[in-house]
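The complex appears here minus one protein chain, its other protein chains still in place.
Right, chain A next:
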């Protein structure tokens, strides 16, 4: 056979591409359930981490079941719209953030552990420098005081923006206030230099200005959509 002819070349390319596409779709379909499971476990680990509970991929499910009492959906008016735990867990914040504020379905997770008490965990998601950044904020039941925070990112610059994923950056969030003395929602503002002692501000990452600003906006936008819900707590 003439392997140099145009017909042969076209046929060869077409068949090759179809075969490869079939193989890849088959692999992707076969592995999909496992990959989704991994993502689910990772999300549970993040949620637990927001209240300072370390978990491994193996025990995350059990710990989540043990400590997360309830999960439900609220709207921007602070009204509960669904009490389905699985539905609340599966909400994709990227989709919700794209909607108008009044149409958003916002998940709330309630954590309870003896000695720690009840905490409210809220998901957040925003833009960093190179891609999405996200996290979970846990709050005291007064709806004002941050108890813990966890952030992660898709691909911020290592050593600069990527520092937001380090405990050293996240630990100081504990104790910060997102409402001022008059009860107005203020979120947290960036601060150069140390922000310890300033309960309405957080430390920027040196050299990670864009990421820090993205984080500030993420906090304001996402916690802002929970404003009415948080106010209704006291």
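Everything that follows uses one rule, which is that contacts are C-beta pairs under 8 Å (C-beta built on N, C-alpha and C of every residue); 3 or more make two chains touch, one makes a residue touch a chain; residues count from 1.
Note that in this section contacts and distances are computed from a predicted model.
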item: Name under which UniProt lists the unshown chain, selected from "Phenylacetate-CoA oxygenase subunit PaaJ", "Thiazole synthase", "Na(+)-translocating NADH-quinone reductase subunit D" or "Xanthine dehydrogenase family protein"; value: "Na(+)-translocating NADH-quinone reductase subunit D"
item: Residue among A:13, A:81, A:98 or A:174 that touches the chain left out of view; value: A:13
item: Residues of chain A in contact with the chain not shown; value: 3-4, 8-9, 12-13, 16-17, 20, 23-24, 27-28, 31, 34-35, 38, 42, 57, 155, 158-159
